[in-house]
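Before anything else, here's the structure in question.
Every protein chain but one is kept in place in this view of the complex.
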Amino acid sequence: MHKTRLEAFSDGVLAIILTIMVLELKVPHGDSFAALRPLLPVFLSYVLSFVYVGIYWNNHHHLLSSARQINGSVLWPNLHLLFWLSLIPVSTGWMGENHFAPATLAVYGVILLGSAVAYFLLQNRLIALNGGDDAPLARAVGRDWKGKLSPVFYLLGIASSFVLPWLAGAIYVAVALLWLVPDRRIERSLRAQPE
Amino acid sequence: MHKTRLEAFSDGVLAIILTIMVLELKVPHGDSFAALRPLLPVFLSYVLSFVYVGIYWNNHHHLLSSARQINGSVLWPNLHLLFWLSLIPVSTGWMGENHFAPATLAVYGVILLGSAVAYFLLQNRLIALNGGDDAPLARAVGRDWKGKLSPVFYLLGIASSFVLPWLAGAIYVAVALLWLVPDRRIERSLRAQPE
Amino acid sequence: MHKTRLEAFSDGVLAIILTIMVLELKVPHGDSFAALRPLLPVFLSYVLSFVYVGIYWNNHHHLLSSARQINGSVLWPNLHLLFWLSLIPVSTGWMGENHFAPATLAVYGVILLGSAVAYFLLQNRLIALNGGDDAPLARAVGRDWKGKLSPVFYLLGIASSFVLPWLAGAIYVAVALLWLVPDRRIERSLRAQPE
Partner (left out) sequence: MHKTRLEAFSDGVLAIILTIMVLELKVPHGDSFAALRPLLPVFLSYVLSFVYVGIYWNNHHHLLSSARQINGSVLWPNLHLLFWLSLIPVSTGWMGENHFAPATLAVYGVILLGSAVAYFLLQNRLIALNGGDDAPLARAVGRDWKGKLSPVFYLLGIASSFVLPWLAGAIYVAVALLWLVPDRRIERSLRAQPE
């Protein structure tokens, strides 16, 4: 099992997910600025999902570059993560085209939740492969409070979709911002080890 | 002939096949959960095909990482496999949009069969290049009972499409599950050899 | 942080942006040469955008191959650049389908401007990481008059979209030509250093 090819394949899928999302931004009808207005919610949901896919790419990148051991048992947890992420474009488009209607917000939250759980499972598989809870990878991941908090927030978002739709949207944006703040844990921890 | 570039190109094509399949999941019309219901068969067929493409990626990955010798004669058997796999998205979409109608199940089976045969030809080409039947690659592949059984099942699936459509679907799911069970043969065999 | 994976991911996204632009070139209705005529503006805008994405790929390639130090703080500036570039296909299609109408020219200019600013920020981040203004990377980038001039031209293009649309188009073409002239600075400068 070569880590390189797993990374290359995941990069390929993530790059395509990131890029086909823009296909939901259909060429507007009409040649004036007014023709752009109906695109605004689709555009905003695109920005949010672009950030989420970017966050997953960054985290995936850091996680795999911290892992020294890898084997065939990682392939399916990795594909499982890519499966959930592959649903982001269509649910982004659905949310944008329907102006963040309750059901679309809830489904978006479910897909974020599924992605977070899949990432958690992949991370656990890699920690188990790399010496368990006391080994460098486990220490690099640390207490992972962001990873543990995010699913709770997604559940709150899903629950509030039907009561306070704007709150659901705000929660999804907040979680993205939480991750955007650079996470130097793994890099710092890695720097302390000999390469 | 560098194995790296063959792998990178195949990874690219497989990543795109995996990802464009999701384009068949069209953004639903309507903003309620009820709007999702017509998508269910398309979604189920997407899950099945995602698993199949994942299986091919895993097997292709293992096969190529076990092969030490490679040359230009591998390029077309590899492209032949990618050709069959490239037909999976459209036949998945056709099957899903028509609620697994007999003809769509049969065509899906034909494409799975074509892919299996193409994989078999690629594997044989690589075994021949890597010392034949007694060499490490041949031993790593082993008796390959899954590879030999699958086409028989696909034929059964195609045949039953018109008599018992649900059986055809069940067969395709069963073959996927058969492969999902991790196949440690090649990894074990490779581990026994010096890298 | 491995430069290779950052490059591979960026290459993936750029390759997809380059290629999905051609999806805006819809299969013409009718089977005569006359059926191609309505495609001409879409085709011309495709050529222009292809050249722009090609320029960004070249520059990105040179910039990253000149950088010796890289870390996690580069990931978001890089994704920010890819975000702006990902908007090129839809704005190209809008411009082409509306025969270079004023608003479409202005929006195209805004996206070129955003891309240029994002590239500038990425370049600055990399220079800061690589020893600052006196280090080899800063010298390789040099005074970067093209990079400083382009945003000015884009602003001129945006401004003239509503007054003299043809001038806006001419400016975008001129900036592309400016960059097409091979830029040997970085390569020359790199050649002077030991690898």
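Which chain is which? They are A, B and C, in the order written, and residues in each are numbered from 1.
Quick note on the criterion: a contact is a pair of C-beta atoms (placed from the backbone, for glycine too) under 8 Å apart; a residue touches a chain by one contact, two chains touch by 3 or more.
The shown structure was predicted, so the numbers you read here are calculated from the model rather than taken from an experiment.
K.L.:
Which residue from C:50, C:154 or C:172 sits in contact with the chain not drawn here?
P.N.:
C:50
K.L.:
Just the residue numbers, please: which parts of chain C touch the chain that's not shown?
P.N.:
These residues of chain C touch the chain that is not shown: 7-8, 11-12, 14-16, 18-20, 22-23, 25-28, 30-33, 35-36, 47, 50, 54, 57-58, 61-62, 65, 180, 182-184, 187.
K.L.:
Can you list, in ascending order, the chain B residues touching the missing chain?
P.N.:
Interface residues of chain B facing the absent chain: 1-2, 5, 8-9, 12-13, 16-17, 20, 23-24, 71-73, 75-76, 79, 82-83, 86-87, 89-90, 93-94, 97-99, 101-104, 107.
Keep this in mind: only the chains that are shown with their structure count from here on.
K.L.:
Return the chain label for which the distance between chain Cα mean and whole-protein Cα mean is smallest.
P.N.:
Here the chain at the core of the arrangement is A.
K.L.:
Just how much do you need to spin chain A so its Cα atoms sit on those of chain B, in degrees to the nearest 5?
P.N.:
90
K.L.:
On a C-alpha centroid basis, what's the spacing between chain A and chain C, in Å?
P.N.:
26
K.L.:
Could you list the positions in chain C whose residues touch two or more of the other chains?
P.N.:
If we look for residues of chain C contacting two or more partner chains, we find 12.
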